[in-house]
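Removed from the display is one protein chain of the complex; every other protein chain stays in position.
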Amino acid sequence: MSSLEGEQDLVLRGVSKRYGHLQVLQPTELHVRSGEFLTIVGSSGSGKTTLLRMIAGFTNNTSGEILFQGRDITNVPTHKRPFNTVFQDYALFPHMTVAENIGYGPMIRRQPREAITRKVNEALSIVGLQKMIDRMPSQLSGGQKQRVALARALVCEPKVLLLDEPLSALDAEMRYQMQTFLKDLQRRVDTTFILVTHDQEEAITMSDRIAVMSAGRIEQVGDHREVYYAPKTPFVASFFGDTNLIAGTLTPDGGLQTPLGLLADVAARGPRKGKVIASLRPEAIQLSAAGRRDAGIQREGERICISARIQRTIFAGPLTRVVATCDDHPEIEFLVKVTSGDLPVSSVPGTSVRLRFSAKDLAIVPVDGDEAASAPGHLKLVAASEGAR
Amino acid sequence: MRLGARLFLFLIAAAGPVLLVLLPLSGFVLNSFYSMNGSEIVRGFSAGNYAEFANNKAYVGVLWHTIWLCGRVALICLLLAYPLAWYVWQQPEAKRFPLLLVIILPLFMSYIVKLFTMRSLLAVTGLMNELLLDAGFLAKPTTAFMFNENAILLTMVAMYLPFVFLPIYLALERIPESLVQASADLGGTQATTFRHVVWPLSVPGVISGAIFAFVLSLGDYVTPQMVGGPNGFTFGRVIFSQFGAAYNWPLGAALAVVLVIVSGAAILSAGLVSKKGEA
Partner (left out) sequence: MRSSGGEKFVYGLCAVLFALTVLVLYAPILVNALLSVVPRKAGSLHWAEAGGGAYLELFGNVDLMQSLFASVIVAVSASVLSSVIAVVMALYLDSRFAFGRRAIETLIYLPFIMPSMITGLALLIYFTALKVPLSLATVTLGHTIFVLAIAYRLTSVRLTNLSPSLREASMDLGANGWQTFRHIIFPHLQPAILSGVLFAAAISIDETLITLFLSGDRMTLPIRLWSMLRVGFTQEINALVTLVIAGTLVVALFGLRVWKKDGKLEF
């Protein structure tokens, strides 16, 4: 493995955390590449903050080791690790000015005063807050405090910058601005960033790679295309954006058998056999009027077409829920994306429609017995997205 | 941190309190089990002192009487302190702290001086009598308020009032403004709001205050000595006399332990009552 590990890489091996009987973090592997923007994303209780705090050194790991630049730093205390943290509550020292806050790290390292002043000014100009240099933290707005916290961490020139839900306390407008700002900043300072958030949209817009966590486990690590189009678990499949989930089984020759019938001849990607869930993004579905000879599921090479009769539709902003019946099967509900005010076809109940998509757009995800969100033998297209917006 | 280092730190930290608090107190309790032989302290272990206390009607009687006295002190303090605390609480924010200061500051005044002042005020030739004479309430000066139990009562109330005031005020202050407003919004008058919202929520403070006054007055022997005269004999004086004229230290220690037990019981039962209220 060492040939794949770069000089500056951070590696976590078999790292876990237990409080008494509570296993907060399962033994976990994570390999952070030098210079990348990695986001660890998951809902509360997923273990993401624990993981970050272990890297920083605030929490001790129950087992496993943490390696940096090939060295074992598991037992190195926080103040000696070459990492710095931007805290969720910013943690600015209330009795110090902005300049003193930012200069704290260099002051501790006993750097000469001129050097400190210079670095403080540099850091302030990077975050664009030069005018605030002599203010007290209580006089700053949320967004400004955040940038000061950033400056304070960056001025120490850390090898890895850790960010703990930095945007959660900001309003939507500021959040968007900060996302862009952070992304640019990371490029400019050319430092590894590890950011923890519960917001799937943040994760997907800012990072080079994303680690998705649930219940103390990393479910998948990959770039945004991978986690969005090629999820490896049902959790990841429903975490990012909205999707349609279809329960099914893979036949010996790779076909996808669903309660609606054989959906696809050859499953494009994923495992070879067993119970699966297929994830189909709403934007991949084309909705149109049905032809007279359309019935059930028709397959033509990679093209798949489901014919159904509309029962009702529910408008949900960028997406629309369509409840329909396919032949004699019970109602199914699916999400489609519409690009104009009206559905491309009449939505009067009783209208026959076609759903067309490509087999390539089916992301096949294996499930364990009880993991299936849908009951077997009962088609349920799970429409809701689990990632927070 | 390793267990050894933790133990070491613990020993250092505990050293002070143990050496200067635990040991003296244990020694004190130990002494209560000794006995006197003439003018020598016999270091034999015996519960004789406690037996003497329990069997001696005089001792027990004085104890009960003292409890009754201190109970009255606590009650009077409550009756006075509550309206005062309520009054300060009713003030606008800005005025509250100065008023609070005014009531609390006297706590820092010399105990002896307060005692002495009360004595001169209440005495036959004191200020109070002068005022009553001038106002025509009395034909001649009264001795009703000095060198007896009334004197002890009044003096203790004057001394301990701020102690009772503070917890009541703090409890009142903790009541969220929104609750009072909600009660008014639902049609309650100030009286109803007080009865159903303010009073119940201030009870913990009232209990704390009452216990403060009770325990403090129970252990106060100086006041009874100075203003109680021959009639105002409290348990505290009994204890002290064992260390003075009567010269029976072990007995004194035993009696003091009894006093501590009574105080402890009062504190515990107050704690239980307030917990029950919270449940």
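To keep things simple, chains are lettered A and B as they appear, and every chain counts its residues starting from 1.
Everything below uses one rule, namely that contacts are C-beta pairs under 8 Å (C-beta built on N, C-alpha and C of every residue); 3 or more make two chains touch, one makes a residue touch a chain.
All values derive from a computational prediction rather than experimental measurement.
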The one of B:P24, B:G61 or B:G271 in touch with the missing chain is B:P24
Please pick, from B:V60, B:L84, B:L132 or B:V197, the residue that touches the omitted chain in the full complex.
B:L84
In the whole complex, not just what's shown, which of B:L101, B:L186 or B:A245 touches the removed chain?
B:L101
Contact with the hidden chain only, please: which chain A residues?
56-58, 77-80, 83-85, 87-89, 91, 93, 95, 104-105, 108-109, 152-153, 156
Write the list of chain B residues that the hidden chain touches.
1, 5-6, 9-10, 13-14, 16-18, 20-25, 27-28, 31, 80, 83-84, 86-88, 90, 97, 99, 101-118, 120-121, 125, 127, 158, 161-162, 170, 184, 189-191, 215-216, 218-222, 226, 236, 239-240, 243, 249, 252-253, 256, 259-260, 263, 267
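We take it that only the chains that are shown with their structure count from here on.
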Where the CA atoms of chain A average out and where those of chain B average out, how many Å apart are those spots?
62
